[in-house]
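Have a look at the structure that comes next, please.
For this depiction, one protein chain was excluded, whereas all remaining protein chains were kept in their positions.
Every chain is named by a letter (A and B) in the order it is written, and numbering of its residues begins at 1.
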Amino acid sequence: MPLKRFLPLFVFAGILIAFMIGLSLKPSEIPSALIDKPVPDFSLPPLQGDGIGLSTEDLLDPENIVIVNFFASWCGPCRVEHPALELLSKLDGVKLHGIAYKDRPKNSLSFLKSLGNPYDKIGTDLKGRVAIDWGVTGTPETFIIKNGIIRYQHIGPIHQIQVEDRILPIIRNLQQEGTS
Amino acid sequence: MIAELGHYFLVLALGLAVIQAIFPMIGAAQGSARMMMLGQPAAYGQFFFSLLAFLALTYSYLISDFSVAVIARNSHSLKPLLYKISGVWGNHEGSLLFWVMFLALFGAMVAYFGRGLPKSLRARVLSVQAMVGIGFYLFMLLTSNPFDRLADVPFEGNGLNPLLQDPGLVFHPPFLYLGYVGLSVVFSFAIAALIEGRVDPAWARWVRPWTLLAWVFLTIGIVLGSWWAYYELGWGGWWAWDPVENASFMPWLVATALLHSAIVVEKRDTLKSWTILLAIIAFSFSLLGTFIVRSGIITSVHAFATDPERGLYILVFLALVIGGSLLLFAIRSDKLQAGGLFAPISRESGLMINNLFLSVATAVVLYGTMHPLLSDAFFGVKSSVGAPFFNLVFSLLMIPLVVTMVYGPHLKWKRADIKGINQRLMAVTGIALLAGLMTFYATYGGAIMPAVWIGIGVWLLLSSLQELSNRIKLFQVPFKDSMSRLRRQPRSSWGMTLGHFGFAVGLLGIVGTSAWTIEAQKVMGLGEDMTIGDYRLTLKDVIPVAGPNYTAVRGIISVSPKNAEENGKSFMAYPETRTYVSSPITTTEGDVKTTMAGDLFVVIGESQGQGRWGIRAYYKPMQVWFWIGTTIVVLGGLISLSDRRYRIGTPQRQKASRKVKHAP
Partner (left out) sequence: MKFLLIPILFMTLVLNAGAIGVDKDRLQDPEQEARAQHLMKQLRCLVCQNQSIVESDAELAQDLRAIVREQISAGKTDPEIFKFMTTRYGDWVLLKPPFNSATVILWLGPIALLLVGGFLIFRTIRRKPEQDIARPLTAAEEKHLEKIIKGDNQ
């Protein structure tokens, strides 16, 4: 019984094991290209008649953890995550900014009027070019930033349970990081 | 009621499969003829009941019985009849039923036509066939029952995606499945041979028609799929190296290798364990193609996780079938002793090299398909492996394969004279070189690989003709004698000649269309024109059209030669964009004008307002060569299949095994 005849079996077992491990490991949903990189340079105009726009300087805030959320009124999941955003915006030491992605300012405004506006500042990315600089593939997407460095990227809506499970621990960690 | 009957038949078929799996196997081991004899009636009965179950589901589709979950999910009462029928196999549960029904049919065919087989071999083949069947029946009954009812019966079904309502897609999946299932017979023969500890030329002869049949079905299935993609998807792509496509391509590659290595077993009584291994692997890929693709594991890990029960069953089933047979292979294959000797330059070596490249090609496709999953899991890096990668690797890997194809058929068994072949091929080689150089000159400044490939394609094309003319001694004996030799050529060698010739034709098509496709697009108002290649397209009119279950806009476009003074025929093209009633989906029906030189592919897009329309056009040189080439390949397979010596009704072993040394 020469060993080489077991080779196909071993190869198959290898593939199978790789598969099992591959399945049990959590797939990273994030193309992490921008993690631990400084925020991109940008400057966006405000929503009509609504204060000031959003630019890179706003994200360099040394006092607070900064969260940037890409949203659009035409995006269904954005409605889903809205309560989560409200919650995050009320946290101490956290600033939540929004970028309206490929959305008519009028529509964004009425979207925020009906659901409430959790954002501190809002920029409008009409052509979606700034979103590309952020490596965004669609709305909603959320970034957590500290000292102008992107630390976490969340693709898709933030569900209520994810706030407790994922987002809050990350924010707490980042806050402690500075103090210790 | 009918659905419950169907469910009941399925259980009966499972019961018979259990009988078919157990008794013949024990009978063969104990030499009990009576127990072995149980295999045939069980196989017939199993087929009968699985057919009834299949008919029950088909009937439920025809009457649009939306109380059956599968039908509510995938059908619609207003769907054309053809698509109601094709809906039966157009979903996970139904396709499994289709699969297992043909598995049982093929088992019944082995039982019926296998009367010439040694009793123990037939018993074991039937048993293995039934074991695979049991896996499928259980999978269906436990996790994916096509006859599951809904508590709340919807008034109307969800309908079938309009993109899939296309004749090309009606026949694409069943052919693919027939190919997959056909390989199960080859697999059963391999396992039975391992248990018997005996593989000889007679075995290879029995297996050959099944391999060929499965391979022909697979080829048809794959080509139909890419034909559909070409016409339906609107940008003239016909192969994208998508995981789903790769899953069907891998068993094809392995089956092709198997087809060739089995010849060595048959003619020279050697390469046996390798051939057995290929048979196992080919069927393993069929299973992967059936299960893994449907479960969505390759494209999305999440789809797999959403139904852990199914996922776990699939993993365990695959591990048992593939792992079990490879274990058996490890333990038993050294019983298979190598036979005939051969020199390094010989037909045998040629076929081995062919097998090497086909195997490596399979491995490339397998790893390339799995790489994103593995890279994500082990390196945490999301990565993509797409057409540019596969095209590059294949365009390099296929060169030595085609060179082997040029020489292989000219090589003699045992020992061949390469110098002699080179001399005979001198003219052919010269022409091929010239073709390559001319292409290089004509496309000077462009990429160099297409020119190389045109040369290689022409070389293969001519050398396969040359090989035929050598065989009939064309120009060496009087023409009449040559013709009578031509008529007497065995059909299996016609199969080889046509297979290789068709491959060359298709290859040239692939080179032409992938290297020199040009495209143009423009927003046009009525009366405006655009040029692509040597054509000028003028938008004459855009009219609304109503179809049976869609509405469409149809462009009326006149196509004329680019230069007005040139004499050339003008013709019209009528591309459409269809919007379906049942779902808010549009499909494009490009209009394709085919000539041997190339296809002109015209697509009309959405209105851009103010009476202007987006028009896209592609010129795809030699596209039709691919379809012609693959058709010739399939024809070759069918002709070879009809060779009297290799019909499924088989020759006796005694006759074939005269020169075989038996292992003690």
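Annotations
By definition in this document, contacts are C-beta pairs under 8 Å (C-beta built on N, C-alpha and C of every residue); 3 or more make two chains touch, one makes a residue touch a chain.
Since we're looking at a predicted model, the values are computed, not measured.
Only one of A:Leu9, A:Leu34, A:Ile99 or A:Leu112 touches the chain withheld from this view, namely A:Leu34.
Considering the full assembly, B:Ala229 is the residue among B:Leu117, B:Ala229, B:Ala451 or B:Ile632 that touches the omitted chain. In the complete assembly, the contact with the undisplayed chain comes from B:Asp242, out of B:Asp242, B:Glu528 or B:Asp643.
Which of B:Pro80, B:Pro154, B:Gly386 or B:Gly611 touches the hidden chain is settled by the complete complex: it is B:Gly386. Even with one chain removed from view, chain B keeps its contact list with that chain: residues 90-91, 95, 161, 163-164, 169, 172-173, 176, 225-226, 228-229, 232-235, 237, 240-245, 247-248, 293-294, 296, 299-300, 303, 338, 341-344, 349, 352-353, 356-357, 359-360, 363-364, 367-368, 371, 375, 379, 381-389, 392-393, 397, 519, 521-523, 577, 585-588, 603-606, 608, 614-616, 664.
In the full complex, chain A makes contact with the omitted chain through residues 31-34, 37, 102, 127-129, 132-135, 137-138.
Here is the rule we use: only the chains that are shown with their structure count from here on.
Contact residues on chain A toward chain B in their complex (touch as defined above): 1-2, 5-6, 8-9, 12-13, 15-16, 18-23, 25, 27-28, 30-32.
Interface residues of chain B, counted against chain A in their complex, comprise 273, 277, 280-281, 284, 297, 301, 304-305, 311, 315, 318-319, 322-323, 326-327, 329-331, 333-334, 370, 373-374, 376-378, 380, 382.
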